[in-house]
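Of the protein chains in this complex, all but one are displayed in their positions.
Labels for the chains are A, B and C, by order of writing; each one numbers its residues from 1.
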Amino acid sequence: MQFIGPIKITGPIVNDEIVVPLATLESPLWPSTDRGARVSMQSGGIHAVIVDERMARSVLVEAPDAKTAAQVLTCLSARKHDIERVAQETSRFAKFLDIHFQIVANLLFIRLEMKTGDAAGHNMVTKAADAVLHWILQECPELSYVSVSGNYCSDKKVSAVNGILGRGKNVIAEMTVPGKICRRYLKTTPARIVDLNIKKNLYGSIIAGGLRSANAHFANMLLGFYLATGQDAANIIEGSQGFVTAQVRGQDLYFAVTLPNVIVGTVGAGKGLAFVEENLAKLGCREERQPGENGRRLAVIAAATVLCGELSLLSALTNPGELMRAHERLER
Amino acid sequence: MQFIGPIKITGPIVNDEIVVPLATLESPLWPSTDRGARVSMQSGGIHAVIVDERMARSVLVEAPDAKTAAQVLTCLSARKHDIERVAQETSRFAKFLDIHFQIVANLLFIRLEMKTGDAAGHNMVTKAADAVLHWILQECPELSYVSVSGNYCSDKKVSAVNGILGRGKNVIAEMTVPGKICRRYLKTTPARIVDLNIKKNLYGSIIAGGLRSANAHFANMLLGFYLATGQDAANIIEGSQGFVTAQVRGQDLYFAVTLPNVIVGTVGAGKGLAFVEENLAKLGCREERQPGENGRRLAVIAAATVLCGELSLLSALTNPGELMRAHERLER
Amino acid sequence: MQFIGPIKITGPIVNDEIVVPLATLESPLWPSTDRGARVSMQSGGIHAVIVDERMARSVLVEAPDAKTAAQVLTCLSARKHDIERVAQETSRFAKFLDIHFQIVANLLFIRLEMKTGDAAGHNMVTKAADAVLHWILQECPELSYVSVSGNYCSDKKVSAVNGILGRGKNVIAEMTVPGKICRRYLKTTPARIVDLNIKKNLYGSIIAGGLRSANAHFANMLLGFYLATGQDAANIIEGSQGFVTAQVRGQDLYFAVTLPNVIVGTVGAGKGLAFVEENLAKLGCREERQPGENGRRLAVIAAATVLCGELSLLSALTNPGELMRAHERLER
Partner (left out) sequence: MQFIGPIKITGPIVNDEIVVPLATLESPLWPSTDRGARVSMQSGGIHAVIVDERMARSVLVEAPDAKTAAQVLTCLSARKHDIERVAQETSRFAKFLDIHFQIVANLLFIRLEMKTGDAAGHNMVTKAADAVLHWILQECPELSYVSVSGNYCSDKKVSAVNGILGRGKNVIAEMTVPGKICRRYLKTTPARIVDLNIKKNLYGSIIAGGLRSANAHFANMLLGFYLATGQDAANIIEGSQGFVTAQVRGQDLYFAVTLPNVIVGTVGAGKGLAFVEENLAKLGCREERQPGENGRRLAVIAAATVLCGELSLLSALTNPGELMRAHERLER
C-alpha cells in the first residue's frame, strides 16, 4: 500500500484535497499516478460528477414457450408497482429504481435495479431479486425457476448491458490542464495527448475488438483503489469499461474520464478490516452524512484517481522510450 | 487469505493434490470453491492441459497515408526474420513466436508475440517491442512513432483479440463427476447443471452483450488466486473472458472450463513478498524445473481452482434460495 | 424472386398459411427455406408473437464540460413530458415511447424511441428527433449541435444497444416438430439439431467474437424477404443479431428464433413499386386494418421465414456432406 497525492477534487460531491491509498504490485503505478495528482494541484483540480447510480440483479425464469413468456411479460409489465413493493420490503436502505425484461424464446430475464445507499449493493439487490423471484413464481404458476442470477445483471463479467442500463455509479471526472503545466509536469503537449488518445484509446480499442471501452489502463488504478478500500475488486471488470476524452482548448488540455460502472461501497463485506477502516477514514468516508453520500464520495475519489493515472501514462507514452525506462528504473 | 482443497489435478503438467490459497473479501467464495475441490477428490480429479502460451504487445506507428502504410506492411512482412532477431536479442528467456499487423488508414498496429518462460512477461515483451519499434523507425523513415502500446495488445482491457490471437496461457480444465457425487456433494443433478449452463452462461451472457465470455464468476476465483500468488490481478479482465462446458454423459456430468487468457508467472514483479513465496512454494512452483514449467504449473492450478468455484456456484444456483442463504449465513 | 411455402403461422397476429416471396441470388436458399415451410405445414405451424416495437434515433449535442452536461441531463430528465409533446407534434402516426441518455464527458447522446405504425419509421423518428433537437438547443443555450444522428440509434450498424433498448419489432417465432417429421423431412433427429445449435450457434458465435448473435444464417432469409417486400435491406445488419433456441421435448423438437430487431414497414420508401405492392398484397399486408397491424403482420411473416430457413440449414449441417452436395447441385 502506498499513498499518492493529494489530488485536488471539486464538484458537488467532493471539494477537497485528498491523499489516496493504492494497493498494487505494479510499483511504477504509484509515481505515475502521483504525477497526475500533482497536475491536479497545479490545474484548478479535477471536477467530478455522478450522473447515475444503481445496482442490478437479473433473475431468470422460463415458461413452457414464447407464447406464454410473452403473456407473462405483458402481465408483469402492468404490475411494476407490485414488484416495486416486493423489492422494497426487503431492505430499509435500498430503493427500487427500475425493471427491465428480455425474452429469448421461452426464457424470461428480469433485471431489477435499485439504489443501495452506501453499500455497493450486491447482496441488497440479490435479496430483493430473490423476493421478487419468489413472488413472480407464485403469481405466475406457468413459470419455472431457472436461476436467481441470469447473467443479464451482469456481475464481474464483460457486457454492454451494464453501460447501457447502468450498474454502479456512473462517474465523470474532468480537468483542464494549462499547456505550461502539461509541458513542465507531463513532458508533453495537449496536442500530443489528444492525438495519442484518438489513435490508441479509440482506434486501438476498436480494432482489438473492444466493447464499450476506450482507455489505456483504468483497470490498474481501480484495482489498487478497490483493494485499498475493501471493495470486491473483481468489479474492476465492468469498471474498466470506460472512456477517455481529450481535447485541445486554446493552449490547454481538456482531459476527462467517464466511468459508467464504478461499483464501490463504504459499508458491507470487507469493510471491518483495520487497514480498510483507516483508509476510508483518511478519505473522509467515515463522516456522518446522509445515506449514500459516503459511497458517492468514494466513487468520485476513485474516478479522480483513475484520471490521474490515465493522464500520466498517456503523457509518458507520447515520449518514445519513457515507459520502458520507468519500468526498468522502478522495478529493480 | 484462506486455503481451499486439496484439489486433485491430473494431466501432463500437474499430477498432484494441491491445497490452494485464495485471497478474497467475499467470504462465501472459500467454502464454495472448497466444495468443488472435494468433488475433484471424489471424481478422479481435474484433468488440465495448456494449448497455447504467449505474451503480446502491440506498438503503434503511423505513415503519411494508407498508401505508404500498405507499402511498409509489405516490406515488414517480408522481414519477419529481422524482426525476430531484434526481438530475440532483448532477452535470454523470451522466445519470439509471431507478429500480426492491422492497418487503419495511415495507422499501423504491430502485435509482437513471445513465449516468456516463467514470467507473465509484460515487461519482457514490452522491452522486445521497444527494440522492434526502434528498429522499424530506423528502417522505415517514412514512419513516425505513436505509442509503444497501441491497445491492440491488449493489456487489462476487454477485447476479442486476446482470445483469437492468444495472450497468456490458454488452459482447459475438465472433470467427469459421477451422478452420485453430483447429488451428494453438489445437491443437484448433471442434467440441471447442463441446463443452467446453457440458459445462464450461454444465452444470458449473449443477451447481456458479452464478448467471448460464457461463465458465472471466473473473475472471483482468478482474483483470489492472483492476489495470493503475487500476480498483476488487473489481468483478471482478460482472464474472465472464458467458457464453461457442461454435458450429460450417461449418469455423469462432464464439466470443463476453457480459459484462453490466464496471465500468470512465478518470477517477476510481486514475487519476492513473503506470503507470495510461501504460497508459490506450497503450490510446488518453487521447484527446480525447465524454464516455463513452474509458470505453466501455476496456470493449470489457477484453471482447476476456477473449475471448482464455477461448478460449485452453478450447483448452488440450481436450487432456489441456496445462494441467498449461503451469503446470509457466511457474511454475518 | 421465388415463392416458398406456404408457411403455416399461428398466433395473435397471423393465423394463416402464407406463401412468401424471397429475392436472392443464392439459389439453394429457396428449396432449403421451402423445406422448413413444409415442416411448418406438417407440425401444427409456427406460433409467432411480438414482444416490443419501436424505432429509435439518437441526437448528439455537446456541453462545454461534463459538469454542464450533467446539469442538462438532470434538467431534461425532469422535462420528459415537454420532449414527448415536441416529438408528438411532428407526426399523426408516431407515438412517443421513451427517451434514454448517455453522457461521455461533455457529449450528451439523447435516444428518442417512438412507435411508428405501419412504417419502419426511420424518417418519422428522424423528423421527431430533429424537432426535439431544435427544442433542446433553444431551451439549453449552453449546448451546441453536433449531429442529428449520434450512432447511439443505431441504424444499419452492429450494436448492443438495439437489442437491449429495442429497435424495430422484437419477434419470436416457435414451432414444435414431431420427431417423425424431423426424420422424414429434415433427415435428422431433434437431439442432433439441439446439439448442433449449442456447439455451432452458441459456442461458435461466442468464440468468433460475436455480439448478441447466435444463429447460422438469419441474414440470408432477411435479405431475401426485405428485398422482396421493399424494405431498406441494409437493416439486415441489426436484424441478423438474433438467437436460435432448440430443445428436445419428449420425442419432439422445440425450435424457436428470437429476432429483437426486425425493421420492416408496409408504407414508406420503396413501397410504391409494382412487385412490392404485389408481394405485400399476397402476404395479406394490403388489407384495411388498424394502424400498425399490417406492419406487425409483415414482421411476423419475416420471422417465420427466418425460422424455416434456419431449421432447414441446421438440419442439413447435421449430415456430413449434405450442404456441399446441395450447393453443387443447385448452383450449376
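Some notes on this structure:
Convention: a residue touches a chain if its C-beta (ideal position, glycine included) is under 8 Å from a C-beta of that chain, and two chains touch if they have at least 3 such contacts.
If you're wondering where the values come from, they're calculated on a predicted model, not measured in any experiment.
Here one chain is not drawn; of C:Lys8, C:Lys127 or C:Lys169, the residue touching it is C:Lys127.
When the omitted chain is restored, the residue from C:Cys75, C:Ala208 or C:Ala281 that touches it is C:Ala208. Of the candidate positions C:Trp30, C:Phe109 or C:Phe255, contact with the hidden chain is made by C:Phe109. Summary of contacts with the chain left out: across B:Asp34, B:Asp118, B:Glu174 or B:Asp252, the touching residue is B:Glu174. Although one chain is not drawn, the whole complex shows that of A:Ser58, A:Ser149, A:Thr176 or A:Ser213 it is A:Ser213 that touches it. Mapped onto chain A, the footprint of the missing chain covers residues 160, 163-164, 198, 202-203, 205-207, 209-214, 243, 245. Where chain B meets the chain that is not shown, the touching residues are 11, 47, 49, 51, 65-67, 69-70, 73, 102-107, 160-161, 164-165, 170, 172-174, 209, 211-212, 243, 245, 254, 256-258. Taking the whole complex into account, chain C touches the unshown chain at residues 25-27, 58, 60, 62, 102, 104, 107, 109, 123, 126-127, 130, 133-134, 145-162, 164, 195-196, 199-201, 203-205, 207-213, 215-217, 219-220, 222-223, 227, 230-234, 236-237, 240-241, 269-270, 273, 317-318, 320-321, 323-324, 327, 331.
Throughout what follows, only the chains that are shown with their structure count from here on.
One finds 36 Å separating the Cα centroids of chain B and chain C. Here the CA centre of chain A is 32 Å from the CA centre of chain C.
Taking each chain's centre as the mean of its C-alpha atoms, chain A lies 23 Å from chain B.
Chain contacts: chain A has residues 102, 104, 107, 160-161, 164, 209, 211-212 touching two or more partner chains.
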